[in-house]
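Since the structure comes first, as structure tokens, the remarks are kept for the end.
A single protein chain has been removed from this complex, and every other one stays in its place.
The first chain written gets the first letter, and so on, giving A, B and C; residue counts start at 1 in each chain.
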Amino acid sequence: MKDLNIGLIGYGFMGRAHSNAYRQVGAFFDLEFQPRLACVCGRNEKAVSAFARQWGYASHTADWREIVGRKDIDLIDICVPNHLHAEIAVAAARAGKMIVCEKPLARNVSEAKDMVAAVEAAAVPNLVSFNYRRVPAVTFAKRLIDEGKLGRIFHYRANFLQDWTISPDVPQGGAATWRLDVKAAGSGVTGDLLAHCIDTALWHNGPITRVNAMTETFIKERVHAETGEKQAVGIDDACTFFCRFANGSLGNFEATRYARGHKALYTFEINGEHASIRWNLHDLHRLEWFDHHDAGRERGWRSIHVTDHDGSQPYMDHWWVPGLQIGYAESFVHQAADFLAAAAKGEPCSPTFREALQTQKVCEAVLASARQGQWVDVPE
Amino acid sequence: MKDLNIGLIGYGFMGRAHSNAYRQVGAFFDLEFQPRLACVCGRNEKAVSAFARQWGYASHTADWREIVGRKDIDLIDICVPNHLHAEIAVAAARAGKMIVCEKPLARNVSEAKDMVAAVEAAAVPNLVSFNYRRVPAVTFAKRLIDEGKLGRIFHYRANFLQDWTISPDVPQGGAATWRLDVKAAGSGVTGDLLAHCIDTALWHNGPITRVNAMTETFIKERVHAETGEKQAVGIDDACTFFCRFANGSLGNFEATRYARGHKALYTFEINGEHASIRWNLHDLHRLEWFDHHDAGRERGWRSIHVTDHDGSQPYMDHWWVPGLQIGYAESFVHQAADFLAAAAKGEPCSPTFREALQTQKVCEAVLASARQGQWVDVPE
Amino acid sequence: MKDLNIGLIGYGFMGRAHSNAYRQVGAFFDLEFQPRLACVCGRNEKAVSAFARQWGYASHTADWREIVGRKDIDLIDICVPNHLHAEIAVAAARAGKMIVCEKPLARNVSEAKDMVAAVEAAAVPNLVSFNYRRVPAVTFAKRLIDEGKLGRIFHYRANFLQDWTISPDVPQGGAATWRLDVKAAGSGVTGDLLAHCIDTALWHNGPITRVNAMTETFIKERVHAETGEKQAVGIDDACTFFCRFANGSLGNFEATRYARGHKALYTFEINGEHASIRWNLHDLHRLEWFDHHDAGRERGWRSIHVTDHDGSQPYMDHWWVPGLQIGYAESFVHQAADFLAAAAKGEPCSPTFREALQTQKVCEAVLASARQGQWVDVPE
Partner (left out) sequence: MKDLNIGLIGYGFMGRAHSNAYRQVGAFFDLEFQPRLACVCGRNEKAVSAFARQWGYASHTADWREIVGRKDIDLIDICVPNHLHAEIAVAAARAGKMIVCEKPLARNVSEAKDMVAAVEAAAVPNLVSFNYRRVPAVTFAKRLIDEGKLGRIFHYRANFLQDWTISPDVPQGGAATWRLDVKAAGSGVTGDLLAHCIDTALWHNGPITRVNAMTETFIKERVHAETGEKQAVGIDDACTFFCRFANGSLGNFEATRYARGHKALYTFEINGEHASIRWNLHDLHRLEWFDHHDAGRERGWRSIHVTDHDGSQPYMDHWWVPGLQIGYAESFVHQAADFLAAAAKGEPCSPTFREALQTQKVCEAVLASARQGQWVDVPE
């Protein structure tokens, strides 16, 4: 077992989720690398020092360059708003660090390409944190698809529905609401929510070739959280698109923050010739499975409680006993486990920056299509 | 096709359900007998004549003896409160009529035995209207059990939960609330609700040998709907019992009218060695099915939408197309279809009076057990 | 009460559903008009005479012109394939008959306009059978919307998913599979399935102004059921579109016959400022309701079992008691009740031919958009 020193940049919601993963992973997975919480970076000294104390980081700093420059730090984990991803990642790559970057990779394809170039030039292990891939039910879906259980795929359908920005009183910008500020976020639901759906879809179902999209900004102006000034809203509040996959199947995607009643309802459904799959984030421990090979009169959607402990369902042999569910946080533990295991073997861990670049391209094509009101091809 | 003249006694909720079945059955099932609505009997002349007009009965009367005495009437259908079942049924049997009697067969075993004796002496076709047997999903469950798909049975669990008598302002007695009057009903939830559960259980799982019960009357006094006088409540508001089946399995039954939030939630679950079944009346068109023979990682409860049209799911080939559900009323249509088909062939149709007598014996043992606070054997 | 003589043209699945409605409606609804099954028309003499006998039609014929020409027939009910709607409806209007026409109104806008002109010139009562409007939960949704309970609407989402044509061995054309023959049907899932979704959406949420669509035909050739010849398939197997409503909300619609596991899963969801609604045809007796006015910690989607008998839930006071569900067929009974009641008062009954023309325009715009690969405006 070898210590691996983690430098975390950003300590908000994602900083907590990543830190928790590094603390838990060694107890549940046998790994060559043992993560050590070496340093956390944040601009507010009081807050970041409290965070360091609470989570057990050995040190803290206000300057991300300091962390990136430290020789003893092995891995840089980027959990800051999107507009800071590129600069930090490129510097970390040049410094020869392993890099985990929160999703979306960047604000746009141009930034993303720079990041890919940097990690590939430096040949450092790299990963973008599309954590939902590693919810066991979602990984299980991938396994069923890859085994050919669904046969030819006809449809891929995904939604990500939230309702937290319906009030016009929600501000934009600042630490808590930077996701509504186009400068910090790059886009609205497309980069924040659809990026997850697209990442999973590309993984499950292969390349998307063309998209046709519609976006809307329901609340046109919001106060800025820091300046108090009313400003035009630049993000997309809602985005719907349909598309063609290279395998001939049809896609239908939608994300919104105006779907009253849904906190974070990411759902997907895949319809194949022989079988179909459904999943949703609000009950993430279940997979719905319809198998046409079942006897006709006994056919029905099966609700699979993905908690078996015998190794047949991904990751679950590392946890409790059948019937006892895990939650959201464990998806990050699985991600850390896979990334550290791959790094120890010198292998890439999916989704790499290069793979995430493809998601970025789809997002950019979606936004372009919505602006232009027409079909847009996704570049390879 | 031969006309079969129906004489209906009682025209409340059940009178409507039975009348609807006689009107619909010929259009959906090929039958030798074609039911004709010949006469309806009720004491309120104005109401019964309006009913006759609305439902297409050719005549009406205030005297049930008149209907029973009519030579042209072939079938007597008894839809009056329980205390009138025995006298009418015995008279109808003596007059040589086919008889359909609403459940429960009688107020007690003694009355029920007289009724069985009468129909058997007269050798007339007879049926007790435990209609839930003929909800397609419930019939389908029986088929799966009989085919041995469940293997050895360990558990049979049934509930019937309602909430319509929670208010102390609900009266007892009278046309609308005779079910709360022990003189008219014989018992409370035991005869009204558990009788259904017991009928299905005996049919699915064989004889019950011993019972141990607890009953409660939550509201001790209620005004009588007709006299306006406050009187002690004689019925059981709630009844729970567990029992032993002859096949070695354990039963757990409960009924109440004090389960806030449930309108008429009849549920059962059967756990066998190889498979389990669940059903509930609030979604009566579905059967939940768990098959342990499914591959381990893909096991889950299947929600079977029992609407296939290919003959594989009971009764459904007579209705619409896959995906389009039927409702409560159709269970009576199926009952009429089966009864008329059996009568045409001179065969008994289950549950006969004799079979329903067994349900009555279980109910009586349950009530005795609750009174005595101990296990009571069910006589054969 | 006044007899109203029905002439039914076509006696397939829809002919049965409509006949059942005419037979049941008088027993459950107080109506001035009492429907009489006067005549049924079909080309196969043996089959149509059997149908007449089974359903109680007084006569039958092979010639629809004969029925339309009969003085004693009051109402013409058109249940034949789509390509015959226009000619029959125009003739029936000219003969001064009330007309009920199965959906979609026609194969295209041009035919539909002729039909509207004919019924309006003749001033005859007319209705298109978009029966799902009259599933009580769907009608209840309309009531909640109209009362303003949802506030501003942000999203309207509807799917209609089936799986019955996945096999390439399913033929096209002929009595059973005319829906796959573009000549008879006019289009595929757009006219058959999306027409339902669009009708409900226009009713619930007002006009659709622009659409952007994608269609696909997965199986390119099928044998013709009558000729046995392999022919190109002309219909759309799947269709997805998004759109703008006049009220500013966004629509997302999809229909397919290639969604393995779904028999006839029509679903819709409406997201408003204050509340959201969900419904699906596989559990049509329930409405899902989220009310943001509920106390925060106690908020959740309510599953409303739409079976109350007190008049508060549409149509249900005509049926059984709380907890006892109705099915698919009753939506046609409600339609018949409303149409006959309106006709008796000389009032229009929605959706009239004119209202259904608007649905036809949306369908035509959807198909044009898919062909052209661009946004298409829906004409007013």
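The working rule: a residue touches a chain if its C-beta (ideal position, glycine included) is under 8 Å from a C-beta of that chain, and two chains touch if they have at least 3 such contacts.
Note that the coordinates shown come from a computational prediction; the quantities given were computed from them, not determined experimentally.
Among the chains on display, the ones the left-out chain touches in the entire complex are A, B, C. Touch with the chain that is not drawn comes from one residue among B:214, B:321 or B:368, which is B:214.
When you scan B:33, B:290 or B:339 for touch with the missing chain, the hit is B:290. Considering the full assembly, B:275 is the residue among B:90, B:275, B:304 or B:343 that touches the omitted chain.
The chain not shown here touches subunit A at positions 13, 16-17, 19-20, 23-24, 26-27, 30, 54-56, 162, 164, 262-265, 281-285, 305, 307-308, 319-330.
On the side of subunit B, touch with the chain left out of the figure occurs at residues 154-155, 157, 161, 163, 166, 212, 214, 216, 218, 238, 240-242, 244, 250, 252, 254, 256, 258-262, 269, 271-276, 290, 292, 299, 301, 373-375.
The chain not shown here touches subunit C at positions 140, 286-289, 291, 294, 296-305, 308, 310, 312-313.
To be clear about the criterion, only the chains that are shown with their structure count from here on.
Chain-to-chain contact here is organised exhaustively, every possible pair of chains being in touch.
Two copies of one sequence, subunit B and subunit C, touch each other mainly through matching residues, since over half of the numbers at the interface are common to both. Of all chains present, the one whose mean CA position sits nearest the global mean of protein CA atoms is C.
Centroids of subunit A and subunit C (each the mean of its C-alpha atoms) stand 42 Å apart. Centre to centre, using the average C-alpha position, subunit A and subunit B are separated by 55 Å.
Spacing of subunit B relative to subunit C, judged by their CA centroids, is 36 angstrom. Residues of subunit A found to touch two or more other chains are 299, 301.
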